[in-house]
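Note that one protein chain of the assembly has been removed; the remaining protein chains are unaltered in position.
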Amino acid sequence: MKELVWLVPLFPLIGFLIIGLFKNNFSKKLAGTIASGAILASFTVSLGIFIELLSGAEKTFTYTLFDWITSGDFSVAIAFLVDPLSSIMLLIITGVGFLIHLYSIGYMHDDEGYAKFFSYLNLFVFFMLLLVLGNNYLLMFAGWEGVGLASYLLIGFWFKNQSYNDAAKKAFIVNRIGDLGFVLGIILIFITFGSINYADVFGSAMSHPSNEPVIVLITLLLFVGAMGKSAQIPLYTWLPDAMAGPTPVSALIHAATMVTAGVYMIARSNVLYSLSPTTLTIVAIVGAVTAVFAATIGILQNDIKKVLAYSTVSQLGYMFLAMGVGAFTGGIFHLATHAFFKALLFLGAGSVIHAMGGEQDIRKMGGLKKYLPITYMTFLIGTIAISGIPPFSGFFSKDEILAHAFAANPLLWILGIAGSIMTAFYMFRLFYLTFSGTFRGTEHQKHHLHESPSTMTIPLIVLAVLAALAGFIGVPEVLGGSHLLEHFLDPVFEDSKLILFTNHLSHSTEYMLMGTAVGILILVILFARNKYFTNNEIPKSDEDKKSVFANLVYNKYYVDEIYDAIIVKPLDFLSGVFFKFFELKGIDSIVNSTGKLVIGLSDTFRRLQTGHVGFYIFMMVISIVAILFFNLI
Amino acid sequence: MTQYAFYFLAFVSILCALMVVFSKNPIHSVLYLVLTFFSIAGQYLLLNAQFLAVVHIVVYSGAIMVLFLFVLMLLNLNTEAEPQKSTWLKFAAVISGGLLLITFVASLKGSENMALVQKNPEIGLTANLGKILFNEFALPFEISSILLLSAMVGAVMLSQKEKEAKQ
Amino acid sequence: MNALQSVPLNHYILLSAMLFAIGVIGVLVRRNAIIIFMCIELMLNAVNLLMVAFSAHHGDGSGQVFVFFIMAVAAAEVAVGLAILIMIHRNSKTTDIDFLNKLKF
Partner (left out) sequence: MITSALLFFPLLAGIALFFVKGEQVKKLALSAALIEFFISLVAYFQFDKAIANAQFAMSTPWVKSLGINFSIGMDGISFLLVLLTTFLLPLIILSANRNTYKNPSSLYALMLLMQFGLIGVFTAQDAFVFYIFWEIALLPIYFIALLWGGAEKVRITFKFFIYTLAGSLLMLTALIYLYFQTPAPHTFDLQTLYTLHLSQGQQNWIFWPFFIAFAIKMPVFPFHSWLADTYTDAPMPGTMLLSGIMSKMGVYGAIRLLLPIAPLGVQNWGTTAIVLAVIGVLYTSLLAMYQKDYKRLVAYSSAAHVGLIAAGVFAMNHQGLSGAVIQMVAHGISAFGLFFVIDILFLRTGTRQINELGGLRLVAPNFATAALIILLSSIALPLTSGFIGEFLLLAGIYQYSGMLAAFGGLTTILGAVYMLRSYQSAFLGDHTTVSSNFSDLVKEEKLIIVPLILVIFFIGIYPKPLMEIAEPSVKQLISIIELSVK
């Protein structure tokens, strides 16, 4: 089965081409089925690969298609690498991808750009598979920017609305900033190791000493790329705006797959990262701070998708925190569980929006329990999973991260706990405001409230089951389980285990940590319950006065406005100044003035022709004298 | 003996040349110029270039000076009132002329002062001159004839009365 | 006449240089075109004198032959020059060269 790995990306590519090129001459139904069929096909192949990997002894397998770029000693081929890490990512991408394709058949039903939407989704899955399957950094980068392009197309899908286009452009450009760091990192890898294939790079990296400046620089540059793509602190502003795209897009791209590319990249280059502890601490700090920062913003947001977007940013912060403290498996585990429950939450929100006829403001919802029972049930499971209540998946993955964080540095654990408290609070706030209490929407909306069709609810149910049970693939020894995921991913991370020393906690401290975490969470949920369920408080509307702090948080700490003022405005001003003064008055005038200079000089010499014969003879004599004089001395 | 003749003739020619330049009346300057030509002809004789001396007198004094006189008389230019250049200009002219003279003289200081020894004195005779003229210099000879022809045509054309321009 | 010439060559050069300089001064100082022509003739003769002196010194006749050509040119020059002068005089009643400055910027 492994030899067929090239089929996995091929199916979505064919899907994209078929639908893309002939979209206007077949029915909506056909387009939807082709697209989802393609993803299903690649899901089955990746499932086969996964099973073969589980049983077979041979853990890594590369399949080379053809030679891509060769120039001097730099040569890179289009080649796919199958190993436990990439096969897990394959499963997540194609699995969640297929469910979302199924979901969007129903969700996008009455949209005129239906076929175009599915072609873009398939294009996205193709690039994401390329990113995950590549056996060298350049192919990963090709997938990296490809998903950036696909997200640009999908965010700006309803391109009539200029603010959606701005959001799409913003996403692309902020990603591009990160990608520049990523490219420079790749080039530095090539310069230091002479090749950019994972095998050669990690093989020769083992001999390098720890904290070597060049390796630290490489990892930092790659992390800049990860920050851009996975929306970490400085470069996260594009993700909340990316909610302008249709909800399945937000589910697939901005929750499950694309944003996790940065985490995958760090996991893939774990050898390099474990060779530079300084970068790891930076990653941990950025992760933790992002987790807390985004969670605080999430608390006061009133748009259902914005809340989920900020929660994604904060959950990604957790994954980077895991990577930072060396818990690579923990990071991947949380990535997997997060993919399930966040996709579930987004699709749930999608079905709510679908029912409410496009309304996204939770202050105008409420009491949807009666009208959308399946969505209510699945959304509840998702909310419990994300807040980390045992035995749901969120608990296991988040607990593992917090345990490793505590082992690395208790302060990180405190930040982690603060983040998860806020996560629990805003998730249940969202849940109660949408589903419990009385309906606050308009009569027209109330009349139209109906449960989503089966194509939308089946994926919800499947995802709910996954969100609930996914935790059991990584039950830690402490709780009597053998961490299946860790054993499965061992061959990928074994080198970094030799280099990186992570101290282990005694069982007692782990129990204590779990206990405190779960205890605090339950308190917070009860607090949220009575705040929004019992005396069902409604968040204030925009006009009435809010406390300064609340105002600050509600307006997302004005980060967008700050970036605009620091970067965008000065750049435009600079380009204006350059063009008006520097170019027209500066360089252009220099060139033109040389022209005028020549004309001016010729004007002065013109005056020599006085017309007086006497004057000419006089000049002749003078010049003869001068010539003779200079020749004779 | 020839030295004295040379110095005498040299003195005469320089004096007359100065008079040509600084005499008020153009007629006087023409006559002084004729005198300089005669002194130069004398020099030729001293240098055994008899044929040349004769030709010189005939061509220069005879033809060109007569032409000058003729033009002067034709345009009755012998009026005293000739506009003068500004003194400053004259002064500058004299200075530059002097400068020119000094540079010529300066160029001489390098060469040793060898006496002018006539290798074969009879080259000045007409026979030898004729031989050289028609052997080596045949082509320039022909071209100078064309030159003279064109000068004549030019002179005639230029000084024609513009009859047709008048109507 | 073929006695030993004891006049040193430099004197001839000096003489012709002085004549030439006087000719130049004449051309620069005077405003009357005729006088300028005459001074040019003077300069030409200075050169002729030197040519003859050197041809005698070198005993090679080509110097003297060259004087012929100079004379021919001088004659042609005077002829055409005076013709132009007459025409100018007929049009502008003057031969003062400062008046003739139409060919200017």
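When the chains are written out, they are named A, B and C in that same order, and each has its own residue count from 1.
The criterion applied here is as follows: a contact is a pair of C-beta atoms (placed from the backbone, for glycine too) under 8 Å apart; a residue touches a chain by one contact, two chains touch by 3 or more.
Quick caveat, the model's predicted, so the values are computed rather than measured.
Student: Just to confirm, in the complete assembly, which displayed chains does the hidden chain contact?
Tutor: Looking at the entire complex, the absent chain's contacts are A.
Student: May I ask which residue of A:Thr64, A:Ser454 or A:Ser575 touches the chain that does not appear here?
Tutor: A:Ser575
Student: Using the touch definition from the top, which of A:Ile587, A:Leu608 or A:Ala626 touches the missing chain?
Tutor: Here the residue in touch with the unshown chain is A:Ile587.
Student: From the list A:Leu30, A:Leu180, A:Leu505 or A:Met620, which touches the chain that is not on show?
Tutor: The missing chain is touched by A:Leu180.
Student: If the hidden chain were put back, which of A:Lys160, A:His444, A:Lys545 or A:Arg607 would touch it?
Tutor: The single option touching the absent chain is A:Lys160.
Student: What chain A residues would touch the chain not displayed?
Tutor: Looking at chain A, the ones touching the missing chain are residues 66-74, 78, 138, 141-146, 149, 152, 156, 159-162, 165-166, 169, 172-173, 176-177, 179-180, 183-184, 187-188, 190-191, 571-572, 574-576, 578-579, 582-583, 587-588, 590-592, 595.
Here, only the chains that are shown with their structure count from here on.
Student: Examine which chains touch each other and state the graph shape they make (line, ring, star, complete, other).
Tutor: complete
Student: Please tell me the distance, in whole Å, between the geometric centres of chain A and chain B computed from their C-alpha atoms.
Tutor: Computed from C-alpha means, the inter-chain centre distance equals 102 Å.
Student: Where does chain C touch two or more other chains at once, residue-wise?
Tutor: 24, 28, 31, 98
Student: Which chain B residues sit where two or more other chains touch them?
Tutor: 85, 89, 92-93, 96-97, 100, 104
Student: Help me check something: in the complex, which residues belonging to chain A touch chain C?
Tutor: 606-607, 609-614, 617-618, 621
Student: Spell out the part of chain B that touches chain C in their complex, as residue ranges.
Tutor: Those in contact with chain C are residues 1-3, 6, 10, 13-14, 17-18, 20-22, 26, 29-30, 33, 36-37, 40, 43-49, 52, 55-56, 59-60, 63-64, 67-68, 71-72, 74-75, 77, 82-85, 89-90, 92-94, 96-98, 100-101, 104-105, 108, 111, 113-124, 128-129, 131-133, 136-137, 140, 144, 147-148, 150-152, 154-159.
Student: Quick check: in the complex, which residue numbers of chain A touch chain B?
Tutor: 614, 618, 621-622, 624-625, 628-629, 632
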